[in-house]
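Heads up, the thing below is written out as structure tokens.
Note that one protein chain is taken out, while the other chains of the complex remain in position.
First chain written, first letter: the chains are A and B, and each begins at residue 1.
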Amino acid sequence: MKFETAATTNPIDQLKVIGKPLSRIDGPLKTTGMAPYAYERHDVVSNPAYGYVVGSAIAKGRIASIDLGKAKAAPGVLAIITAENAGKLGKGDRNTAKLLGGPEIEHYHQAIALVVADSFEQARAGAELVHVDYVKAEGAFDLEAVKDTGKPRAPFGGPADTAVGDFDRAFAAAPVRLDATYTTPDQAHAMMEPHASIAAWNGDKLTLWTSNQMIAWGVGDVAKTLDIPKENVRLVSSFVGGGFGGKLFLRSDALLAALGARVVGRPVKVALQRPLMFNNTTHRPATIQRIRIGASRDGKITAIGHEEWSGNLPDGRAEGAVSQTRLLYAGANRMTATRLAALDLAEGNAMRAPGEASGMMALEIAIDEMAEKLGLDPIEFRILNDTQIDPERPTRPFSQRQLTECFRTGAERFGWSKRDPRPGRVRDGRWMIGIGTAAAFRNNLVVKSAARVRLDRSGIVTVETDMTDIGTGSYTIIAQTAAEMMGVPLEKVVVRLGDSTFPVSSGSGGQFGGNSSTAGVYAACVKLREAVAQKLGFNSAEAEFADGEVRAGNRRVPLAEAAADAGLTAEDGVEFGDLDKKYQQSTFGAHFVEVGVDAATAEIRVRRMLAVCAAGRILNPKTARSQVIGAMTMGVGAALMEELVVDKRKGFFVNHDLAAYEVPVHADIPRQEMFFLDETDPMSSPMKAKGVAELGICGVASAVANAVYNATGVRVRDYPITLDKLLEQMPDVG
Amino acid sequence: MVAPKLIRTTAEWEHDMQGPSDFELSRRKMLLGTAASVAFGAAPWSADAQTPAIPVQTATAPGISMSKVSFNVNGRMRELALDTRTTLLDALREHLHLTGSKKGCDHGQCGACTVIVGGRRINSCLTLAVMHEGDSITTIEGLGTPDNLHPMQAAFVKHDGYQCGYCTPGQICSAVAVLDEVKAGIPSHVSADLNAPPQLTNAELRERMSGNICRCGAYSNIAEAISEVAGRPA
Partner (left out) sequence: MKSFTYERARSPAEAAATAARTEGARFIAGGTNLLDLMKLEIETPAHLIDVNGLSLDKIESTPEGGLRIGALVRNTDLAADPRVRRDYGVLSRALVAGASGQLRNKATTAGNLLQRTRCPYFYDTNQPCNKRRPGSGCAAIGGFSRQHAVVGASEACIATHPSDMAVAMRVLDATVETVRPDGPARTIPIADFHHLPGNTPDVETALSPGELITAVTLPKPVGGAHIYRKVRDRASYAFALVSVAAIVQRDGTGRVALGGVAHKPWRIESAETQLPRGARAVTAQLLSGAKPTRENAFKLPLVERTLGAVLAEAKG
């Protein structure tokens, strides 16, 4: 199905199942421990061997020699895979550094060996016996030091640089100006399930039970790396224990498990050790961002400029932190620039809302600062500079844009009017209290997605697509979509996901999965409806599918009858035309945060959080709300604690475990309030839905930062906002 | 400005329903009756179909120290001969195939491996299996099953107290034990008065659950779920 014109009324609009806050259909499995993740497939793999990964001890250089003698002789060790003995390996299209390093070393903890043994304990002990001699090379590890060597590099979805009007002149002429630099640190996905895989060969065919967000990408990159036909690779990811972008790509666990299994002739399972993950896999790269805003005295932005510097391995991607500044606020004179320098740290790549999450961390502090300079309420300043068209390309309207409504609704529910704009004025015992706000903004992406739908004689509708559920609720919204389309209760739908033998979906990433994959299921269901109608002798345009029946006029036939003994199967997908070019499709929201800052220690604790989002039709408000509150939680982490600390001498992230890389715990997160505006976006897909999972993180950290400023009068422009950055400017303790 | 219409999300919907709705219960029954709505079964990889039901590692390679241990898991006595290095977590996951307890970090830094031993929650990754001779161990599988959920499991489903599901078994085991700890009068970091019985406030609950990290960020919903089971609003 081609989606090329705005959606009109369709069966989804019945909203009998879609749009309901239903509990997840996979909930009973997940809460009882019965949902099997990649490493746990005792049901399909018996007698596996265990692999343990050895990571490079240096950041850059080469391996002079590896001595495997002791390790090979260790009890239970079956084989050791290294670049030297693995045979010729390619590199996946989506990998920057090699997944099995050697002799060249590209980053710290790059995998250089897999020790395979009869048991996990034996593999781990064997790995410690691998002796490696390195020749170290000089590397670049300090973004600040190399930023000026950066070259223009286009981020996702746009050019490296943009310019409209005459920014320099307008900025110089503006009566009120802000010129500030902000930094965001490297951050880790730190999903709870480590990257994990079981590999099994049957002749020349490979099956990988793995934890991956993008099945088809994974198949392609496995095939390319091993130089085998794609047809010989099967990937299965039934349950994925979190990804956040960290499992978009083939990683070393899967590749090494496959190599190990080929050598030992039995299945091999590998989970990346947690302390290895932070330097072995990808991360959200650090940025330095300079923002300049010029405005008239009445608060109209006349010039807005945003420059970004980030670093990555050669051939890596730029973070893209300027993306939202191209679209979020009006202003006739504009510029953005993206510069990428070479760094020899682990590969930087997508993490939840790549680009916007980092960019909004800076931009929405800048807006708060600018509002203060203008003496305007920060919400009013944003509303004053709202735009319903793409400010860089004025012929493109937004398909939907309810940013103002999000702010107004949130302000009322949060009690924004009680805010004292003068910082440091509100106390609650030992706590200095502040509240802050920020816009949420993330583009809506649409990606081709297919599904297969089968009706059997008992009336069960089975959906198969290689879409993954990484906690996003895919199982449930896909079941809802099929139930709505086929007119059956949810219980009559079976959903099978994450298997490369199923039709290729959008996969999970870029907050495109929910809308795109359900649109693909919609397309397949349209086809199945036609097949059913034809089989039962209905005119498919008139046939109504409801309550397990097909109806037209006075005639009603149970749906199952169409299936007969053989069943009926339909397969189709959605392909998107250029509606996303004609219209700017984005999602919007407003974040509100109240913090307390300990007057003595400057410890910051979040006391209240509220968000209002407008993101098209909300397919399941319960699971969608969870996506947003989860993103808000990650945003608190970004604001207050998350930082991969670079040892600039040695070139690695020092705090590489879950004790040292702090992410929020229960005690950090108050009861969160979250509301969706009732909206449909007919330009996005037949579902009229948009993404929401990444919108939720964009702006949260700035809302926290702005609240800290309101509480204390200390403006911190370098994340994370930790107490040491406030202490000097805190009031004396009595 | 006309106030925009808002969509009802979990909390309001559920509050309107006053507890678990018939809809929920019947759907759950259906889910586990005839048609499982989530299907993950794939053709088994069958090169070796001879795994015993209770695999006991028999490797006797030199240099490996083996030890026998027997303990009760979810009401059933289990006897294992294990490499002494085997953690309780790996004994459960790799030897008894009870994979509900998760390995998130293997270093006591995340709580995904939480199980209840002798009535107390512990990190099963930081204890050796052989140290649990004669112990009674309850894992997530022992609390309830998909068709007979423990009230805490049901509350997690109702309040969407999870997303990816990987930390969930640990969160639930922890939550069950936390309610007992409060009943037993064990103080926490946020207990205002050390000498008074602790109350299960939202702050108490959050502090006590802080050893269970949820990167998906379901904390607010988890607090709602536990509060409901504890019989008080979050």
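Definition applied: contacts are C-beta pairs under 8 Å (C-beta built on N, C-alpha and C of every residue); 3 or more make two chains touch, one makes a residue touch a chain.
What you see is a predicted model, and the numbers here were worked out from it, not measured in a lab.
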item	value
Residue touching the undisplayed chain, where the options are A:K247, A:R442, A:H666 or A:K688	A:H666
Residue among A:K20, A:R396, A:R551 or A:K650 that touches the chain left out of view	A:K650
Absent-chain interface as seen on chain B, which is shown	63-65, 67, 83-85, 87, 106-108, 111, 114, 120-123, 126-128, 130-131, 133, 174, 177-178, 181, 184-189, 191, 194-195, 206-213
Footprint left on chain A by the chain that the document does not show	57-58, 75, 121, 124-125, 128, 275, 430, 598-603, 605, 640-641, 645, 647, 649-650, 654-657, 659-660, 662, 664-668, 720, 722-724, 727-728, 730, 733-734
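By our rule, only the chains that are shown with their structure count from here on.
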item	value
Chain A-chain B separation of Cα centroids, rounded to whole Å	26
Footprint of chain B on chain A - complex, ascending	19, 21, 23-37, 39-40, 42-47, 74-76, 118-122, 125, 189-194, 200, 202, 207, 236, 238-244, 266-267, 271, 273-275, 402, 405, 408-409, 458, 460, 462, 470-473, 475, 479, 489-496, 499, 618, 621-627, 629-634, 657-659, 663-667, 669-672, 674-678
Parts of chain B lying in touch with chain A, wherever the complex brings them together	1, 3-10, 13-14, 24, 27-28, 30-32, 34-45, 47-51, 57, 59, 61-64, 83, 85-86, 90, 93-94, 97-107, 109-110, 112, 139-141, 143-147, 149, 153-154, 156-158, 160, 162-169, 172, 190, 202-203, 205-207, 209-224, 234
